[in-house]
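Note that one protein chain of the assembly has been removed; the remaining protein chains are unaltered in position.
This part shows chain A:
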Amino acid sequence: MLDIQNLQVVYGTGRMRVDAVKNVSFHVEPGAAYGLVGESGSGKSTVLRAICGLAPITSGRVSVDGAAVTTPRSKAFYRTVQMVFQDPYASLHPRHTVDRTLSEPLAIHGEKDAEARILQALKEVGLGPSFRFRYPHQLSGGQRQRIAIARALILRPKVLLLDEPTSALDASVQAEILNLLNDLRRRLGLTYILVSHDLAVVAHLCERLLVMQHGEAVEETTADALRSGAASNTYTQSLIQASQGFTRVAPQTARAPAA
């Protein structure tokens, strides 16, 4: 579905040159969910942005459905690939109603029967028609993220790029959104690329994942390997350990043989 070969993203030149992504390659099958994990500055979001045209592709190849992407991206590309951003407080226009937010992609792509499509999209993300004429400030964080997902889904894309879709949400709301994403993938046969710093979230949603550090791919592994703690790379190990919560140094060494 999606193939990335030797992707490189460079900002600036000379002394100001920043290599945000260095030589990253991966391949995602149709219907799969692929995770990108790393700390801030690891380039994981930049990979996502390079795929959808928000960051320049300095060198390398990005192909969707077998065809290399063009710059600028075509309308057909955005029918196939859509993105959901991290912060639902920032990614929805504060002065547009839900109805207007959802009808914009339809208008751009010249889609008919907007009315039915909007009601359908709201239903898919578990919101009733009563939400249609609300403004973002009249919605909770979780409801806003549902609207952002509805906006991405309304053109019936095949690939959804998810950039930290739950990190701005409370734990209980995060669970709801993760369940929704799993459910939508099954029902609509979507392909996901998920960027997150939370290993547990990535392992929950994705089958395979790429660990990134300083713009480079450190290790490609599977969610199952992550769960069994079978990461070969020390950096991945340190991420796994950090995700288990705080450990005091003494009990940590005491606990090591037991684990």
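Note that in this section a contact is a pair of C-beta atoms (placed from the backbone, for glycine too) under 8 Å apart; a residue touches a chain by one contact, two chains touch by 3 or more; residues count from 1.
Here is the rule we go by: contacts and distances are computed from a predicted model.
Remark: of the listed names "Response regulator", "2-oxoglutarate ferredoxin oxidoreductase subunit beta", "Phosphate transport system permease protein PstA" or "ABC transporter ATP-binding protein", the one matching the undisplayed chain in UniProt is "ABC transporter ATP-binding protein". From the options A:52, A:203 or A:218, the residue with contact to the chain not on display is A:203. Annotation: of A:6, A:120 or A:179, A:179 touches the absent chain (contact as defined above). Interface with the hidden chain, as seen from chain A, comprises residues 39-40, 141, 170-172, 174-176, 178-179, 182-183, 197, 199-201, 203-204, 226-227, 238-240, 242-249.
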